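Please read through the structure below; I'll follow up with questions.
Left out: one protein chain. Kept in place: all the others.
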Amino acid sequence: MIFDPYILLQKIKIIWMPAVFVSLFIFLCLIVWLWGRLFFRNDYNRGSGQVKPFNSGNIEEIDYPVPSSSLYWGFRKVLGGYYDFMQRLHNGDLNDYLKWMIIFTAVCFMLILGGLL
Amino acid sequence: MTDNFPVLIIALPLLVAFILPIVSRAGVKPRNILVFLVILAVNIMLLSLVPEVMIRGKILYSVIGSADPARVVPEGLTFPVRIVLRVDGFSLFMALLSGFFSLVCFIFSLRFIPEHGRKNYYVLLFLLMMTGMLGLEFTNDLFNFFVFLEILSISGAALVSYRTDRSHPPYAGYKYLLVSTIATSFFLLGVALCYAQYGSLNMEYIHRFMNHTLLDRMALVFMLAALAMKAGAAPMHMWVPDTYSEAPAPVTAMLVISSQASLYGLFRICFTLFGNPISRDTINYHTLGWIIIIMGVLSMFVGVTMALVQHDVKRLMAFHSVSQTGYLLMGIGVGVAVYTLNDGGAAYNSYGRVAMAGGIFHIMNYSISKGLLFLTAGVMFRRFGTCDLDRMTGMAHRDTVTTAVFIIGALAISGIPPFNAFSSKLLLYESVYRFSPVLSIIAMFVSVLTLASFTKVFYSAFLGPCRSDILVDEEPLPAGMIAGMTIMAAAIIVTGFLPSHTLNLLVDPAISGLVTIF
Partner (left out) sequence: MTNFFLYITVVLLLFFGVATLLFKRNLIKIVIALNILESGVNLFFITLAFKNDATAPIFTLAPDLAELKMVLPTPQALILTNIVIGFATSALMLAFAVLVYRNNKTLDIRKLKGIEIHD
């Protein structure tokens, strides 16, 4: 079966009508806003601790969110070895710029000129 | 009338750049008005070339310095002699992007860069950067390409180190110029090898007579390595985060589009110089395609995994630049790899061409989204006085326009419908899956991680309590900055809602200009 060029987007053009998307979005936004104003106005106390950042249940109140360096701490900890290796590469050492280009050029020479693969 | 436009598009910013020190004696307002009018005039000239080149598919030639500019080979000779400019679909596509970016970044930097006595030099170097990009995209001559690449690099490096009072920008400018000089020296070595074989520097002449001998393959490797290094592809991408994070925000947006101009050069070399398999032993396009694909996959993966753990906004976005460059390298690499299999072009027509369309469309989508994100990083720097995400919080309480624009840019670059990168990434996923399923899975995984890192930026900088003790500058944003960002967001939304029209108008002629043997 030949994969016809752009037939994918032709299929999508049947359901890709931007005017419908935008008007549907505005309509849903209106519904949500009206619903919120009617039913949830009484629950919102601006002066109480409801507007302070969430402190995961601790008592003392903080006025800063979680710092961004500790947001993905689990991911960073698990892949610690990989990230240590990568941080050493990206130090900003000027000699490394040319070193990687020479390695890449040598590999390309072997592949394109010699037909190693 | 439009016969003179290719030369005028390059000559006009160059002329105004050189008379700018005289004009700026008259004051700040005349200088701003003159430069804005010049950039607007260049954009209008580029748009007026669109019906001829894109819709009707005509290629414009313009020989500089000859009595009859449209005639490439003079009478009595069999080879072209002077510097020839050539405007085809792909050149005009990249030139439209360059002109658009110059206009938006100039409007943004009208009030973003304060008016010291040095702002005249900033505007001059900005015009020179624009000249370099437009010249490099229009030329058909290898040495002329090298000269415009050097113009672009030198003025870009001087602009990167604009804030000389701080300690880090001059070192970043040094790094950028070092990388550019190494790359262009090796590129010139490749040009010298080509000249030694064929005696001519014209790209079309070499396209017709290319024999793919050993020296030609050496030239290909040198040019490939040099232009890939200049474009920020892995494994030679380490200069990108160091340089993009020290430049002022509109200059970083211009650096994004100048890296794409180097990629334009790379695709010209692969498809125009070496794209004519007439001799017995041509280069193995399958190998060349796989080299470009592996570069792309490595860029994607390394870029996005390093971006997740940064806490400096511009460095995070610079790693994203590397990652998204990998997407389009992968797309065009698939197109090169199925270029001349021995089946008369069936694989190319079935999925190679769609992969190339996805890659070229992704150039446009990624550049506009990334430029928009760098401009919002500039707003963050202006508000908080620092680029460190640990010290930013609660920007959405005051700057609603910036928040909306950041949401549009971040969702666009992650490939969420209905924005524009969804269409280009879908084209890439579907066609690359037919070539090799593993690449498509890696691409989707990288897309998910992209969204994760922008969620981190949004949470840290925009959400959170509204504290007024960490704000440095509390005034409302100037109209120029808001106008620049909304123009780019409007471009994202328009190309997102009308993808098939954009593909037919801009990307299809680009592929026809690039691949001329089918």
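We call the chains A and B, going by the order they appear; numbering starts again at 1 in every chain.
Throughout what follows, contacts are C-beta pairs under 8 Å (C-beta built on N, C-alpha and C of every residue); 3 or more make two chains touch, one makes a residue touch a chain.
As the structure is a computational prediction, the values presented were derived from the model and not from experiment.
Shown chains touched by the missing chain in the whole complex: A, B. Here one chain is not drawn; of B:Asp88, B:Glu137, B:Asp216 or B:Asp242, the residue touching it is B:Asp242. Within the full complex, the residue among B:Tyr121, B:Tyr195 or B:Phe209 touching the omitted chain is B:Tyr195.
Among the residues B:Val35, B:Leu49 or B:Ala157, only B:Ala157 touches the chain that is left out of the figure.
Here the missing chain is touched by one residue of B:Arg71, B:His168 or B:Arg208, and it is B:His168.
For chain A, the residues touching the absent chain in the complete assembly are 91-95, 98-99, 102.
For chain B, the list of residues touching the undisplayed chain reads 143, 147, 150, 154, 157-158, 161, 164, 166-168, 170-171, 173-174, 177-178, 181-182, 185, 188-189, 192, 195-196, 201, 241-242, 245, 312, 315, 386, 388.
In this text, only the chains that are shown with their structure count from here on.
Centre-to-centre separation between chain A and chain B, using Cα means, comes to 22 Å. Put simply, chain A touches chain B in their complex at residues 2-6, 8-10, 13, 16, 18, 21, 51-53, 63-65, 67-69, 71-72, 75-76, 79, 82-83, 86, 89-90, 92, 94, 96-98, 100-101, 103-105, 108-109, 111-113, 115, 117. Residues 175, 178-179, 182, 186, 214, 217-218, 220-222, 224-225, 228-229, 235-236, 238-239, 241-242, 283-284, 287-288, 291, 302, 305-306, 308-309, 311, 346, 349-351, 353-354, 357, 389-390, 393, 418, 423, 426-427, 430-431, 434, 452, 456-457, 459-460, 463-465, 467, 497-500, 503 of chain B touch chain A in their complex.
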